[in-house]
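What you see is the complex with one protein chain gone and the rest in place.
As written, the chains take the letters A, B, C, D and E, and residue 1 is the first residue of each chain.
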C-alpha cells in the first residue's frame, strides 16, 4: 500500500547523515536480532518493518501477520544481517510498529464494543491523523477492523459545517451531484431537520455531528417515517468516547467515526534485542 | 525551524489532487475564519499554521504565541482570504496544532511535577516520535519546556544496550571519544556498576535505563563517593510514569526522558470556524 | 487544483540548466508579449500559464477564462516582464494550453453530441492519460464539460475484466462492499447477464464494456424489468467513436466514457508573440 | 535513457495511496498475463514497461523490441508475478506503450513519405511534447526513425522569431557564436533574405519557418548561388501536413520538423490480459 | 541560470533541522551585515547569494556584478533583515561565492595568458566539477571568461579514448553523425594520424589529448596541408599547466580545456560581518 520510498523518507529523517554512534563503535559484523511484543493487542507495521530491513540487506522473517492478535513476549520479527544496518533501522521500525499497532489495537477495542451491540455497525477513522503518516494511520485503522474513511480531500465528497456557512445545504448537494456521478455525497448535519433535508436532496451518506442520543434517535425515526432511512448511510461522529459508545452503537446506525483512533494514540510497546552469539 | 516545503508536504498528503468538495460547492469568495481553543493547555503549531495559510494567500493574525498557556474559548488565529484556500489548509493546520499542543501540554505537566520536586532537573523527549513529524514533535517538547534530546542518529552519540551486546562498554566509550572531540558521549547503563564504569571511562552523560528507585539511589551514591557525580550528567529513562515521576524527580538527577511525551499523545482540541458575514 | 511545484517541474524539464539561447542573445530588457488563439474551441490551461509566468515575475493578464469558447485571433493572455523569463516559460505554457484546450475542445464536442440526444447523459474521461500530466488532463475534461472519472487507482473502486478473471463477480462485489461504505462500487461487465448479476449483488455503477447497440439495449431492458435500473448508474465504454456516439447516447444510459478524450488529443493551436516596442 | 525513478513517478501518479480495488478484491496469488498489440505499427515503450514490472517483482519477457514493426494480435510482453502488482502497473504501462508507439508509428509514416522522395532528408520532432513526458516523447521519435531535435532549452541554440523581435539577426548570431564553440547555431527565418543573411553570418542550421513551396525554392537557389548551401543544414517547419509533405520533401532540404509528431498523437491500441489458469 | 530550489537544497544541507546556535542565543532582532572581499579577483556567486537572502526576507543590495574585478576590502553585498535569517544563510552564501569566485579568478588568469599569445584562442572547462555543484562551476567558468564546454553527457557528443577502445574511430563518427544533425561531433585523439582520420570522417571538433608540443604542431601542419584545418575546431587538453600554457596557446589552436579550472580550486576569500548598531 505504501512504497519503499515512502518508508525510506523516515530513515532519512532519523539519520540524515548517518548514525554517528554505530559508525564510531560497532565493527563490521553480522548479528541476529529479534523484535518482540511487550504487551498484547493487534499487531501492525510488520510488513513495513520488513520492507525497510530487507532494503538494507537484513534478512527478516515474520512470526506474525499484520492484523493478528499477539501477546506480550511474542516474537514478531527475526532479523539477521549487518549490525550497523539493524541499528540504523531499529528506531524507525519500532516507531512504525508502535504507532500502527496502537491504532489497530484501539480500533479493534472500539469495533468489538460496537459489534456486541450492533453487528451491522462499523467503526471508522477520520482525517485527524499525524501529518506525514496518514497512509499508515489509515492502514492501521483497517488492520484493526475499522474503515479508514476518506484518504484525503481529493478522494471523497464530504460537505461539512464550514461549507454550509457559505452555501445552503441543498445547493451544495446539488452542486456536488452535478460534479460527479462516481462519488458518494456525504453531508455533515447537526439537526434532524438538516438530516431530513440532506436525505431528500439526495445525499448518500449523512454524518450526524455532535448530536446527543435523543437527537440521533429523532433523526433516525424521521428518516424512517419518510421512507428515506434505507437510501442513506448514517454516520455518527463527535464527542463519542468509550463510555457512550455502547449506547450510540445500539441505535440503527451504519458507522461511527472517531477522531481519537488516530489523533490520540497509545503507543504499543515493542522492543528490538540484539541476540548475543 | 522547519521549512515551508516541509509543511507543504502535509498539504500534498491531504490533497494530492485538490479538494473535490470545495471545488464542487464553494464559490470564488473571500471570508473570515477563526481557529479557537476548545481546552486549556500550552499552545503550539500556530507558527506553522500561519506559514501555511500565508503561503496560500490567506492573511493570518496570531492571538497567542506558541508556548503560551491558552484556555478553552481563546481565539488563536484569525484568518481572511479565499474560502477554498482556508478549507484546503484547515485540517492540516488543526492536525499540526492538535498534536503539537498535545505534546507541549503534556510536557509542561511533567516539567511542572519535576520542578516542584527538583528545580534543577529537566524533562526530555526521545526519538520515539511519529515518523514524518519528528522535527515538530521535538519543537513541541521544547515549547512545553522540555529538552528535545537527540534530533536524530546523526547528531548525538548515545551508546545503548544493543550496542553493548556487541562491544564492551569501555571499548565503546574509547572508540566514541576517539571519533569526536565535539560531541558529548552518552551511555545507557542498567546497573550501578556499569554506571561507575561509564563515568570512569569518560562518559559525559549516563542514562540509567529502567532502574528502580533503589538502584538509582545506589548509583548516585556510588558516583558521589568516587568523586564522579559532578563530572557527568545523569539521565533517567524507562518505565517512569506520572505516578512514579515525583519520587524519581526528588533524587539528584539532571534530566528524566520520557518516550510517552511523543509516542502517546493526547490530542489538544481545537477548531476552525468560518465566520458568517 | 494543481500546485506551483507541479508546474515548475515542467519548466525544469524544458530547461534543466537554463536557456542557452536567450542567455546568449537576449539583453536584460523587459517587454510585452501576447498569447493568441489560432483556432476556435474551448480554452484551458490559462490559469496554469498565469501561475507560471507570475512565479517568474512576469505580469500576466487573462483575457479569457478557462472553459470559455474562444476563436482564432482572440488574445488570451497579455504579458509584461523580463524578456528572458517570458522566453523561458513560453514553450511550457503553450504546451500546457495546447494540450488542455485540445482535450477540452474535443470533450465539449462529444458532450454536445450526447446532449442533443440525451440531456441526462454525460461524457466521462478515463485513466488513459499522458503519464506525468494526469491532473491536467482530468481538469481539461472537466473544463470541456465532461466528468473526469477516477483520478487514480487510489480513489475509486472499479472491478474490471482482469479482476474478474481472478475472482468471481459476486465475490468481488461483496469484498468491495465490505471494505468500504464510503465509495461507490463500479463493475465492468461484458454481457447482459453479468450486468444483471452485478446489479443484484449491489454494484452502484455498471460499466457496459465494448457491448454493441443491441446488447446495451437488452441490458437496459433486463435491468428495467427486474426493477434494478434506477438503483444503478449505467456507463458505456469501449469502441464508441464520434460516429456511433449519437446512437448510444440516445439510449437510457447515464454516462459514456471515452479513452480518446485524453489518449488521442488534437493539439489546440496557440502562439506567443513578443510585441515590438 | 530514462531512470527507474522517472517511471516510478508515473506509478505514484496513478496510485498515490495504493490500488483500492485490487486490495479489496484480489487474493495473494501469482498469475500470468500478456500484453498484446491491437493494431499494427512501430512498437515503443516495452523497455520502460519491462523496467516497471521488474521493479515490482513481476517477471517480464519481451517478444518484440522497441522500434520493430508489430501487427494486431502480436504478443509483446509475457508477465508472471503477484496479481496485485501486475494490476498496479497495468494502466501506466499501457499508457506509456500506447503513447510512445503512437508517436513512433506516426514518425515512421512521415519518415517513409520523405524517404521515398528524398533519401537524404530526415524527419525531426520539436519541443511540442506533453509536459512531464518529454524524454519518452523524444525517445519515441527516435524509435520511429526520426531525429528528436533539441531535448530542452539547455542543450541547443535556436534563435527564433521572438528572439529576433528583440535582437537583430546578425547580432544574435554573433552573440551566440561568441558564447560557444561547441554547439551549432540554428536560426529560424521567414524570408529568403533572412536565410541568406543567417548563412552569411555563420549560422550552422537554418530553419525555414512557415515558408510556402516557392519561398523555400527561392531560398535554396539563392544559397546555392552564393555558395552557401553546403555550409548550412536546411530545416523546414510549420504548416507541413501529410498532404504537402511529399512536395516539400522533394526539395533539397536536410530535415523537416513537425510538431504534430508529439503534440497530436493517435494512441496505439494495446491491451493487457490476465491469463486464466 | 539556476533555480531557487537548487540553491535552497544547499541551505537544507547546512541546516537540515534549523540552526541550533542562533535559535538558542539570538533574539528576534533585525540587523545590518556586509559581505566583503578579502582578496582581489573576479567575483562570482553574488547573484546566487542575493537570491538566497531575498528568499528569507533579507534585503540584499549588490555593490558589484558577477564577473567584475574586485579587490580586498570591497563591499560586495549589503544586507538588512532578521539576524537569524542572515546567520542561517551566511555560510552557504560564502561557500558559493568563495568557490565560484575562485573558479572565475583562476579562469580569468588562464584566459589572460592565452589571450596575450593568441587572441583567437579560448580557455574551456571540463566535466571535472564538484558533484552537486556542476551548474555553478560551469557558470563561474563563463564569468571568468572561459567556455563551459559540455554541461553533461546529455548535451554534447564527445567520442573519447574509452569509446575508441570499443569502436573504431571512423565507425563511431559515422554513427554519431547518423544520430544527429543538430549537434557537433567532437572526437578525442592521441596522434596526428587519428586527428587526420577524424577530420576526414567529418568530426566538427578534434580534441588533441595529452599531446606534446611537437605532436600538436605536426597535427596542425598535417590538417593544414590536407585543407582540413578550417573545417574543424581544434581543442587541446591534458597536462597543460600554467607553465606550458603560453607555448601551447601560441599555436594555431581554437580552445584549450583545463580540468583544473574546476577540480583544483583555490577558494576566494570573503567574509560576512554583522554591523553593530
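Just so we're on the same page, a residue touches a chain if its C-beta (ideal position, glycine included) is under 8 Å from a C-beta of that chain, and two chains touch if they have at least 3 such contacts.
What you are looking at is a predicted structure, and each value in this text was computed from that prediction instead of being measured.
Participant: Return the single residue from E:19, E:74 or E:235 that touches the missing chain.
Facilitator: E:19
Participant: Any idea which of E:1, E:167 or E:250 touches the chain not displayed?
Facilitator: Answering carefully, the residue with contact to the hidden chain is E:167.
Participant: What chain D residues would touch the chain not displayed?
Facilitator: Residues 1-3, 5, 135, 138, 151-152 of chain D touch the chain that is not shown.
Participant: For chain E, which residues lie in contact with the unshown chain of the complex?
Facilitator: Contacting residues on chain E, toward the hidden partner: 9-10, 13-27, 29, 31, 33, 83, 87-88, 90-92, 94-96, 98-99, 102, 127-136, 152-160, 162-163, 165-167, 171-172, 175-176, 178-180, 183, 259-260, 263-267, 272-276.
Participant: In the complete complex, which positions of chain B touch the hidden chain?
Facilitator: Touching the missing chain: residues 122, 124, 142, 147, 149-151, 154-156, 179-184, 186, 205, 233, 254-255.
The definition used in the following text is that only the chains that are shown with their structure count from here on.
Participant: On a C-alpha centroid basis, what's the spacing between chain A and chain E, in Å?
Facilitator: One centre to the other, that is 53 Å.
Participant: Between chain A and chain D, what distance separates the C-alpha centroids? Give it in angstrom.
Facilitator: Taking the average C-alpha coordinate of chain A and of chain D, the gap between them is 45 Å.
Participant: Pull out every residue in chain A that's touching 2 or more other chains.
Facilitator: 16-17, 135, 151-152, 154-156, 179-180, 183
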